[in-house]
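Removed: one protein chain of the complex. Kept in place: all other protein chains.
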Amino acid sequence: MRNIKTLIEALKNIHSKETISYPIGEWPGKKYSNIPETLRGKPIINEEKCIGCEACYNACSAFTIKFFNEKDKRRYSIDINKCIFCGRCEDVCPEDAIKLSNEFELTHFPEENEEKRYVKWEKILKNCKNCGERFATIDQINKIHDRISLNINPKVSEEVLKDYEIYSNYCPKCRKILSYKIGINPSKYYLRIGKDLKEMK
Amino acid sequence: MIIEIIYFISLIIFNIFLSFIFLFLFRKINAKFQGRKGLLLIVPKDLRKTIGSTKIMQQFYDILKLFYKQTIIPKNSHKKIFIISPIISFILSIIIIPFLYFPIINDAQQKFLFIPFDLLIITYAIILIHIFWNIGAYASASPWAYIGIERSEKLNFFAQISFISSIFSIAILSNSLSLKEIVIKQDIPYILLNPFSAISFILFILVNFNLKPFDVSEIEVEIVSGPFTEYSGKLLGLIELTKTILFYINSILFINIFLKSGEFFSSIINLFLLLIFAGIFVIILSIINNIFPSYRIDQALKIYPILVIIFSSLSLMLSFIYKIFFG
Amino acid sequence: MLSWLKKKARMYSPWIYHFHAGGCNGCDIETFATLIPRFDIERFGVKLVNSPRHADIIIINGPITKQFVPMLLRVYNQVPNPKVVIAIGSCALTCGVFNRNGEENYALAGPAEKIIPVDVCVPGCPPKPEAIIQGVIFAIKKLSSKK
Partner (left out) sequence: MIENSMKNILEDLSNLIIETHDIKINKQLAKILSIDKEKLIEIAKRILKNSNSRLVHEIAIDLGIDGFKIIQLYELFNSEGKAYHIGIESYFPREESKIPSLAAITYQANWAEREIMELLGIEFEGHPDKRHLFLPYEWPNETEAGLEEAKKIGFNVFPKPEPPNILPIGPYHPALLEGVFLRLKVDGETIIDADLKPGFNHRGIMKLGEERSYWRNLYLFERVCGICSADHTNAYVLAVENLFNIEPPDRAKYIRTLGIELERIASHLLWLGVAADLIGFKTFFMWCWKEREKAIDLLERLSGNRVTKGIARFGGAKRDLGKEEIEKMIEKLKDIEKSVKNLLDIAYNNSILRKRTEDIGILDFQNAIEYGAVGPVARASNWKIDVRHDCPFDAYSQEYTTWDVIVDNGKDVWARVIVRIKEIFVSIDICNQCLNALKNIKGEIVTSEKIELRKGEGIGKVEAPRGELIYYLMSNGEPIPYAVRIRTPSYRNNAIVPFILKGYRISDAPIIYGSVDPCMSCTDRVQIIDIKSGEKKIISLNDLIKRR
């Protein structure tokens, strides 16, 4: 007779409106179960914010962010199939350019891979003035410029920024070779900054 | 003659159709008790192309799909018996349908199938269906099927006692072995006169359809699908179809015998009453199915025989008492 | 007429066989979660079956470990045609977090598509049950176009 409790619960459940109406809109219940704002879904890129620093590439826990150079562009891609939606890229991005959206219905046929499988974006690269090699994205170079101007000792800022503009025209290899020729020998900064530091003290 | 043949064929098809709806009802109610929505009655527009406009005929499509599937016959099996026994049990289940008592179509049926002992035919056909299934499963030579058959036969032995004593106590009560007479003679529904008999009948159905708590012969987690493990494709479809029809037959038979076949008013309402009562009966079965876990085989074998002996002897005794004092 | 019925029957009653091939259980739990009251995949006539012989759709979870390969192949061959394979989760699709950035992981036989043809991809780690339902609907569409 004690089993009556199970029966009562069973009868109570008849009115349960637990079932969602997925995938068909607002019928008869709500469409989705629970989509909190914090949901970690498909990563989206704010291409304007992205500076191409590759922090996400270095941090990605499933090695899913890839990039390669093509002509004057650097192409980045996130493989949705490989992504584990951990949100590490979101954490490390210095510019908040990459965000995990709420989009989680990512089902696709393998034939139509290209559109649905990859999140793609690209950045324009800068040419080395000397050898013509493409070495960094323009946005990243500009960003470094901004950062320098924000954080640098104002006494030397003018000179450094001027030099940086020259400096950022060359790829790392050419910088070494040409450092004296173009007048960006690092020792001069050390000397200068050292002096300033002494003065400040 | 041709008209009669057409009549019977259409009768059978109509009843098979109804049996699909009964199974839909059973599945839907199971889902409801579990707090789910269950099979959709009306599928919303956007989805109609992919999954159909209604799921009421789900069992039909399931079976149809099985008929289009590859049928595999195990190497070690006895092929003829393996194939033929599901077919025989299907034919048996079809044979029972015209014997059932329906309020409207009764008159036409009467001409051909007024057999004074039709209740016996129904009883033996129902029991035989199960026996043929088990014979076929035995021919499949699968260890899981062996365990399933062993369990199913142990329980079915008592289930058949329960069934026969239930039917016989009604036969004694009504002094007849004809289903038609039993229905017509019922002034008070027999479920009120002899409730023990009805309980015996339900006990039989629980085992016959592997409903909880006595579904030990087909329990998935222990022995894959019991006797039917080796069946696939068309043969499995045939077995499923037979099961569906048998489920329907048993619920209709219950109403026929115990609730006067719904014959309380004029004829058309009676048919609806019959179906409504049968639907309620399905709901009751579903409740029992849903509020219990299944027994272990040894527990089932301890409890089930006791229940059977108590209720079948009570029902027979009650019938004899009525017979002695009132009949 | 018959072929029409055949097609309809296949679309209306898709039976699923669930294959766990390694992995962390997350996708398996989410696959089973599609059965529960909230998601209730049975309302579409979908059924989870225990024998690959009865199935139309195979759901694969997990990066297929080497010990699972022969079993996966056997299960795949046992499912009668036409069949659709849904690979669920980043593990089944590309080995996900267990991949070694191009190098071979000695424990894994690689993603599902290396071993059997995959028809529907459901990315996510793990995908929400809704996404799995979407995958099943996609699979039904694919099933209707297969012969």
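Lettered A, B and C in written order, each chain numbered from 1.
Here is the rule we go by: contacts are C-beta pairs under 8 Å (C-beta built on N, C-alpha and C of every residue); 3 or more make two chains touch, one makes a residue touch a chain.
Keep in mind that what you see is a predicted model, and the values were worked out from it rather than measured.
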{"item": "Partners of the unshown chain among those that are drawn", "value": "A, B, C"}
{"item": "Hidden partner chain, touching residue among A:Ile24, A:Ile44 or A:Cys86", "value": "A:Cys86"}
{"item": "Missing-partner contacts on chain C, residue numbers", "value": "20, 22-30, 32-33, 35-38, 50-53, 63, 65-71, 74-75, 78, 96-98, 100, 105-109, 125-126, 128"}
{"item": "In chain B, positions touching the absent partner", "value": "33-36, 72, 74-76, 142-144, 212-213, 215-216, 219-222, 224, 229-230, 290-299"}
{"item": "Hidden partner chain, residues of chain A it touches", "value": "2-3, 5-6, 9-10, 13, 16, 18, 33-34, 36, 38-40, 59, 61-62, 84-88, 100"}
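Criterion: only the chains that are shown with their structure count from here on.
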{"item": "From chain C, the most remote chain by mean C-alpha position", "value": "B"}
{"item": "Geometric centre: closest chain by C-alpha means", "value": "C"}
{"item": "Gap in Å, rounded to a whole number, between the CA centres of chain C and chain A", "value": "32"}
{"item": "Averaged-CA centre spacing for the pair chain C and chain B, given as whole angstrom", "value": "35"}
{"item": "Intercentroid distance (Cα basis), chain B paired with chain A, Å", "value": "64"}
{"item": "Multi-chain contact sites of chain A, meaning residues that touch two or more partners", "value": "16, 18-19, 23"}
{"item": "Shared-contact residues (touching 2 or more other chains) in chain B", "value": "34-37, 47"}
{"item": "Chain A to chain C touching residues, read off their complex", "value": "16, 18-20, 22-23, 32-33, 61-63, 79-86, 104-110, 117"}
{"item": "Of all residues in chain B, those that touch chain A in their complex", "value": "32-37, 44, 46-47, 287, 290-292"}
{"item": "Chain C contact footprint on chain B (complex, rising order)", "value": "27, 31, 34-40, 47, 50-52, 55, 58, 61-62, 64-66, 68-70, 72, 220, 224-225, 229, 232-233, 236"}
